[in-house]
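First comes the structure, then the notes that go with it.
What you see is the complex with one protein chain gone and the rest in place.
Our next item is subunit A:
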Amino acid sequence: MSFVSVRGLDKHFPVRGAGWLSRRNRPAPVVRAVDGISFDIDRGRTLGLVGESGCGKSTVARCVTRLLAPSAGTIRIGDKQLDRLEGEPLRAARRDVQMVFQDPLAALNPRMSVERAVSEPLRLHTTLSPAEQRERVREILTEVGLRTDVMGRYPHELSGGQRQRVNIARALACAPSFVVLDEPTSALDVSLRARVILMLEELRERLGLTYLFISHDLATVKYLAQRVVVMYLGTVVEEADTDELFAHPRHPYTRALLAAVPVPDPKVRGEPFVLSGEIPSPLERHEGCPLRSRCPMASAICAQPVVPREVSPGHVVACHFA
């Protein structure tokens, strides 16, 4: 059985300000930020979640960690049914589910020292004495490759790489089993990025962590994830094991995404595969394939709802032509 299981996850946001103009007998307009997403992650593995801005990947992250309450669907992590928990049981369950955010500076309280920031989850979730907490902070900082003399420093005194390490240390302080990484390397410089990628991989192996790795950087996803889910406009368009997805992308959106990645070798020229226009507003959703207004392969059948299909073992595609 998989360690993390998400089924039929929906997150709809009501649109503010649209009320007085819309007709009264119509239902209030909603943005379907996440619309019926399902995925599984095996224990100790990394699932990559990719897609462009506005596809709903960060909303998925926030629902899975229950920072947002999902509109519908189930979220099971280990033996806990997160979608059903509220109050104290939810707070207790969060000890096992942690998150690392994209902007390492914004994610840290500027008025908290490194020691306080990293020990905060320990104060909330454990019964360790202050001396024990301090010992654990030292241990976890060493684990993420920081020297313990940063403990008294404040976020503005740290480099970008150090800040993200503090965020990772904070997420790992309570020894969680599942970590959601929302673009953890995007704000980092090239040389730091490589180090954080290697560190995340090493920590996963050594501590037996399970990751949901969210990124728009396909090369990093390829490096870290064993399985990949591709999202577009709140839905999953393709899902496969990493090697299979990168070798045989079947959905036009995945193909366009892969074709757009600039390869650091002038001799490798990818086949151009370009979608027209830009991502439409999630308010303007229609029936049928969400990509059809931009897809070069689109035809009349694409106005019909798409049923995801398994094209080869473990490779699922939501496209009429797959």
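The rule we apply is simple: a contact is a pair of C-beta atoms (placed from the backbone, for glycine too) under 8 Å apart; a residue touches a chain by one contact, two chains touch by 3 or more; residues count from 1.
Rule of thumb we're sticking to: contacts and distances are computed from a predicted model.
Of the names listed as "Imidazole glycerol phosphate synthase subunit HisH", "GMC family oxidoreductase", "Carbon-monoxide dehydrogenase large subunit" or "ABC transporter ATP-binding protein", the one that matches the UniProt record for the absent chain is "ABC transporter ATP-binding protein". Here one chain is not drawn; of A:L68, A:A260 or A:V311, the residue touching it is A:A260. Within the complete assembly, A:H216 is the residue of A:R43, A:R95, A:H125 or A:H216 that touches the hidden chain.
Of the options A:A175, A:A194, A:L207 or A:A322, the residue whose C-beta touches the omitted chain is A:A194.
Considering the complete assembly, subunit A touches the hidden chain via residues 52-53, 159, 161, 189-195, 197-198, 216, 218-220, 222-223, 246, 256-269, 274-275, 277-278.
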